[in-house]
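There's a structure below that I have some questions on.
As you look at this complex, bear in mind that one protein chain is not there, while each of the others sits in place.
When the chains are written out, they are named A, B, C, D and E in that same order, and each has its own residue count from 1.
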Amino acid sequence: MVLPQFYIDDIIKKAIEEDINYIDMTSDYLIADDSISKASFVAKDNGIVAGINFAMRVFELLDPNVKTEVLIPDGETVEKGEVIANISGRTRALLKGERTALNIVQHLSGIATETNKCVKLVSGTKASVTDTRKTLPGLRALQKYAVVAGGGKNHRFNLSDGAMIKDNHIDACGSITKAVETLRSKVGHMVKIEVETRNLKEVEEALTAKADIIMLDNMDTATMKKAVEMAGGRALFEASGNITHENIREVAETGVDIISLGALTHSVKCFDISMKIKKSK
Amino acid sequence: MVLPQFYIDDIIKKAIEEDINYIDMTSDYLIADDSISKASFVAKDNGIVAGINFAMRVFELLDPNVKTEVLIPDGETVEKGEVIANISGRTRALLKGERTALNIVQHLSGIATETNKCVKLVSGTKASVTDTRKTLPGLRALQKYAVVAGGGKNHRFNLSDGAMIKDNHIDACGSITKAVETLRSKVGHMVKIEVETRNLKEVEEALTAKADIIMLDNMDTATMKKAVEMAGGRALFEASGNITHENIREVAETGVDIISLGALTHSVKCFDISMKIKKSK
Amino acid sequence: MVLPQFYIDDIIKKAIEEDINYIDMTSDYLIADDSISKASFVAKDNGIVAGINFAMRVFELLDPNVKTEVLIPDGETVEKGEVIANISGRTRALLKGERTALNIVQHLSGIATETNKCVKLVSGTKASVTDTRKTLPGLRALQKYAVVAGGGKNHRFNLSDGAMIKDNHIDACGSITKAVETLRSKVGHMVKIEVETRNLKEVEEALTAKADIIMLDNMDTATMKKAVEMAGGRALFEASGNITHENIREVAETGVDIISLGALTHSVKCFDISMKIKKSK
Amino acid sequence: MVLPQFYIDDIIKKAIEEDINYIDMTSDYLIADDSISKASFVAKDNGIVAGINFAMRVFELLDPNVKTEVLIPDGETVEKGEVIANISGRTRALLKGERTALNIVQHLSGIATETNKCVKLVSGTKASVTDTRKTLPGLRALQKYAVVAGGGKNHRFNLSDGAMIKDNHIDACGSITKAVETLRSKVGHMVKIEVETRNLKEVEEALTAKADIIMLDNMDTATMKKAVEMAGGRALFEASGNITHENIREVAETGVDIISLGALTHSVKCFDISMKIKKSK
Amino acid sequence: MVLPQFYIDDIIKKAIEEDINYIDMTSDYLIADDSISKASFVAKDNGIVAGINFAMRVFELLDPNVKTEVLIPDGETVEKGEVIANISGRTRALLKGERTALNIVQHLSGIATETNKCVKLVSGTKASVTDTRKTLPGLRALQKYAVVAGGGKNHRFNLSDGAMIKDNHIDACGSITKAVETLRSKVGHMVKIEVETRNLKEVEEALTAKADIIMLDNMDTATMKKAVEMAGGRALFEASGNITHENIREVAETGVDIISLGALTHSVKCFDISMKIKKSK
Partner (left out) sequence: MVLPQFYIDDIIKKAIEEDINYIDMTSDYLIADDSISKASFVAKDNGIVAGINFAMRVFELLDPNVKTEVLIPDGETVEKGEVIANISGRTRALLKGERTALNIVQHLSGIATETNKCVKLVSGTKASVTDTRKTLPGLRALQKYAVVAGGGKNHRFNLSDGAMIKDNHIDACGSITKAVETLRSKVGHMVKIEVETRNLKEVEEALTAKADIIMLDNMDTATMKKAVEMAGGRALFEASGNITHENIREVAETGVDIISLGALTHSVKCFDISMKIKKSK
């Protein structure tokens, strides 16, 4: 997954403006303009790296002469104490970019690390781990990028690129069947239709209506299993709601294809990384 | 704390564009344009509300005819099951704004709720609970707003509005004394100078150099206590590093003035709120 | 299909800035500030209206006191001489907005009108008429909106919301089968996979690989027909390339599901509309 | 005519965001990151090139390491089958930029080619071929650039840089004479004043009022000729309205100075160019 | 001269963000949210008002419920002590907007007042007072608006809407004659051509080349007079360089048509206005 550079740059510039606006008075007034340093980004925990290039980009945008070297790229495992990346250049640029760079890579690595834990917990089943639209304002693309870095998959990016029929839509149309039919007649051919269901009766109706995907909303695993069996491969199944480290394996073993977790992006624990500076001259 | 409306609007519009870009095909194709509904934002946990006006604004920006009513404003306590706000208007607008509105108010209420827990834990001491610059890209103002809603206070907004001397700055100048002096001679008269210290010797030097605030970085509470006593009111003290629900009271009781916590903004657990829709016609 | 108002507003403001930047000196210096007029948008041809609300919005953005009334909304048929919309308000605002408003509604109605001609030509077959990514810079959403207004459907909005495997991708993977498999293992569950084919052998391989959609690129109708028959409903078929008013019916009768036409958006003939002003005081 | 690079870049970035937002999943998941290819932009018709540098810029913005070489620059004639430009670099960047680059250069070359046909048709007369303000939203500068590439000239860019008195302005002032006088007393000395006329009586009044330019709106060629003769060089004449390939020569031979055509920019037929990719490693 | 509202709004929002970013802590923490006040904008000198509507707009953008009333509109004379405008509404909004509103109206009224002094000094001659391109970054439109409010006229807005041949251009072409000819053959018919001259020989050549306007650069008034006489009405003359209150009348009496002054916009003395607040409840 590769986001256009200028898209990332816009987010980074905004973050730098938030943090510097307009000067770093401590560094500008205390550090000589020609002071040069080296620094390392060091993991303080075990996990998966995500966003290290974006963190490096912070320094490049502050000073094009800063040199950066990534040792552990996005998607790779890192262990406590390992160096993820090195940078060298003007001390001022290093100090000014430190906080913004860490804020980005710590948040995204936090997402990747948690995603990866879930992926490992379901390993060997056919279930994939997926994000949701429960992302933070302005950060959807970065957060979904981090989910992929952690081994997860992306649910739809937005309301334009996939159709999800929920209870309000069903009520408006009268039935699941009518809703799926109406929608199919209007959307383009590239659009898949997913239906949110709460019981096996709804699952059955969604199957008959030829939904592409059926979401099993907050069901117990026994019911999920029946739903999957009932379908016999006629649709994909997404399990959603109240899924934890404790029950995710059991959910995966029901045979569902997708397990989606809002917490991957709405309740992120940052992954601890520190930047160690060594003045060189 | 009151952010200019158009500042908030820019963040909300960006979030809507992320989520809709360009259409909500499910709602546009299944819900009649003139369908009208009511909805309520209901707390699913106990906590502090923050950002409910911003959530309401999502709907107003999607459709200026939506009516909103906030029952529990920002900064107030909410209990599980209580209605925080009601909205009514076009069903399409309600469905389109739901996710974006919840993403905002859940994140900010999560920050306010956690902040408030810490504030209560130190209640009765003179310590205030403060955020840091460890915020998410593009969300600093909103996150700091939520900290205030939770009863906390704001550390500096950015590197322009306060000076914080860290080890690299001290190295560059030769000593804490020299760093404080140099900086004082250059910054404007509205700027306070804070010095980061790691032991009592540094605290002493910072006191002598007349730092306005002294940060006690990762010290044990016994050392913190000595630092505070040593100062005899000559400076304010900020405790920082490894502060948890378990030890925050003990830290507060050392006599420090400020306890700052990165986790308030870098590791937010969202506060669970749901939007219940009731179609009216 | 309903685009967020502020998204449209950004495009309109940009267009107004192009045209006014900074003043309309003729109107500002010759027309009294309090002069009021009425005006009508009148069709000068037969066709389908698209973008009339966006055209009205031009005047509202120039002067919030202008009143607008749409008589023939987007998607409806209009005949030569019919009034599509009326506006009244400051003469200056009417004169300043005239060109920008017409430029928008003439372009979009041109797209809707041409799309509708194609839709009528295939009427009675199961083929739908679809746009492509061959849109003009900055205008994709508006152009795709106009295609829907004309009775057409939208192909994918962008490279993020659907996968289309072309020859270069196939070469990179070694075979259609390998490309579809690889992609299926990586993309989210909401994504459909379309494969571009140039002969029946490729169609067969795509069918076996379980592509969701198969594009028949520049094939003659006899070959298309064979492809459709061969599939027996296992995939959807999109016909693409060299499709004209003359042959579109024949293509539709091969049994393909989708006929996509780049010309709908890359070679638009504007639909002629004039704005007739009547000074009222 | 040379537009500032960052102005062009903003339009191109917007176009890329429309098309990629946020990833090209097919290419990102199927093409190796280090795969390198070459590609050529090949004309599929005879015409005039415009916008080839902007098309090249798409690739440079996606990947600064892409190398581009323009063989036939803007404003030059190209024949079917000729290579206009070559590019080489990452296959992913080439595939991601292809559609956006073609959309731009095909549209602009379409404008240049049609402009050039008109220019050739009036060759030998003193008439120049000119665009209008009938441009597409957001594309005015690019479209006017393409008109110049095709050998045409630009009418005013916007309402700020030239005054055009139309019937509503004349009504507001009472007479052509009064309108020209009023305007002349208010506008700066760099502004020319053009008056739109519909018959010889109005032409005469405009001449007496010393209009710099007189537009002959939808007149027959006999009347145009009389107008030009009547003027004896006291003003420039612009012919406008219902001008086609069939009658443009006849119009030019009336002695008018300018022939303006809205169709150059409002009804553009794209010029067919294809991008042929050759994987190199 | 009427600039589009949203154009002005963008400048005002930017100015508010500079000043508030993100909160006015003094007012937000000390003034009750429901406190209401009245305030008046009072002139502290004699002059010409410009930008009072833009100043009022600051408050409306901060709080749509603020009521504003302009007593002395742009372009009118104001005397020391007179009330220019009244506002009423939330005290917080009034305090937050005060500085930004004053900064705008004081700067623009300063320009209008100085322009008007010059206009009066040349009154009775045919010379008009004109601005230049010597404006401050981001403020060109506002500054040129203020010049018109003061009774002056606008020189070209930018390099796109008028041609000015300077010595470097003449050198590049070989002669004034060649430069004017070349340019005339390339620019559109709405473009006037001005030539910068430094002596009568150049004036003569410019006249022969049929320049529309001739700039007399830093000439003494005797030479200017000769230039004007020599021309016999064949061109307009612009006097430029070293023009002061002391010599402007003498320059005007040479018969030149335009006197342009960079100082109107590059060296503005602000016009003193104060905002007097009266708390009402």
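Definition applied: contacts are C-beta pairs under 8 Å (C-beta built on N, C-alpha and C of every residue); 3 or more make two chains touch, one makes a residue touch a chain.
For clarity, every value in this text was computed on a predicted model and none was experimentally measured.
Visitor: Given that one chain is not shown, what are the shown chains it touches?
Guide: A, B, D, E
Visitor: Which candidate, B:27, B:53, B:91 or B:154, sits in contact with the chain we can't see?
Guide: That would be B:154, which touches the missing chain.
Visitor: In the full complex, which of E:1, E:31, E:216 or E:259 touches the chain missing from this view?
Guide: Going through E:1, E:31, E:216 or E:259 one by one, E:31 is the residue touching the chain not shown.
Visitor: Just name the one of E:1, E:127 or E:268 that touches the chain not displayed here.
Guide: Missing-chain contact among the listed residues: E:268.
Visitor: Which chain A residues would touch the chain omitted from the figure, given the whole complex?
Guide: Touch set of chain A with respect to the missing chain: 13, 16-17, 20-25, 28, 33, 61-62, 92.
Visitor: When the complex is taken as a whole, what residues of chain D touch the one chain not shown?
Guide: Residues 1-7, 141, 144-145, 157 of chain D touch the chain absent from view.
Visitor: Even though one chain is hidden, which residues of chain E still touch it in the full complex?
Guide: 11-12, 14-15, 18-27, 29-32, 35, 37, 91, 95-96, 99-100, 102-104, 106-107, 110, 133-142, 157-160, 163-166, 168-169, 171-173, 179, 182-183, 186-187, 191, 263, 266-270, 277, 279
What we mean here is this: only the chains that are shown with their structure count from here on.
Visitor: Considering only chains that satisfy the touch condition with chain C, which of them also satisfy it with chain D?
Guide: A, E
Visitor: Determine the set of chains touching chain D that also touch chain E.
Guide: C
Visitor: For the identical-sequence pair chain B and chain E, what's the CA-based rotation angle in degrees, nearest 5?
Guide: An angle of 120 degrees brings one copy onto the other.
Visitor: Per-chain C-alpha centres versus the global one: which chain is nearest?
Guide: Of all chains shown, the one whose C-alpha centre lies nearest the global C-alpha mean is C.
Visitor: Averaged over CA atoms, how far is the centre of chain B from the centre of chain D? Could you give it in whole Å?
Guide: That pair's centroid distance is 51 Å.
Visitor: Could you grab the centroid distance between chain B and chain C? Build each centroid from C-alpha atoms only and quote it in angstrom.
Guide: From the centre of chain B to the centre of chain C is 44 Å.
Visitor: Using mean CA coordinates as chain centres, what's the gap between chain A and chain B in Å?
Guide: 22
Visitor: Which residues does chain E have that touch at least 2 chains other than itself?
Guide: In chain E, 21, 157 touch at least two other chains.
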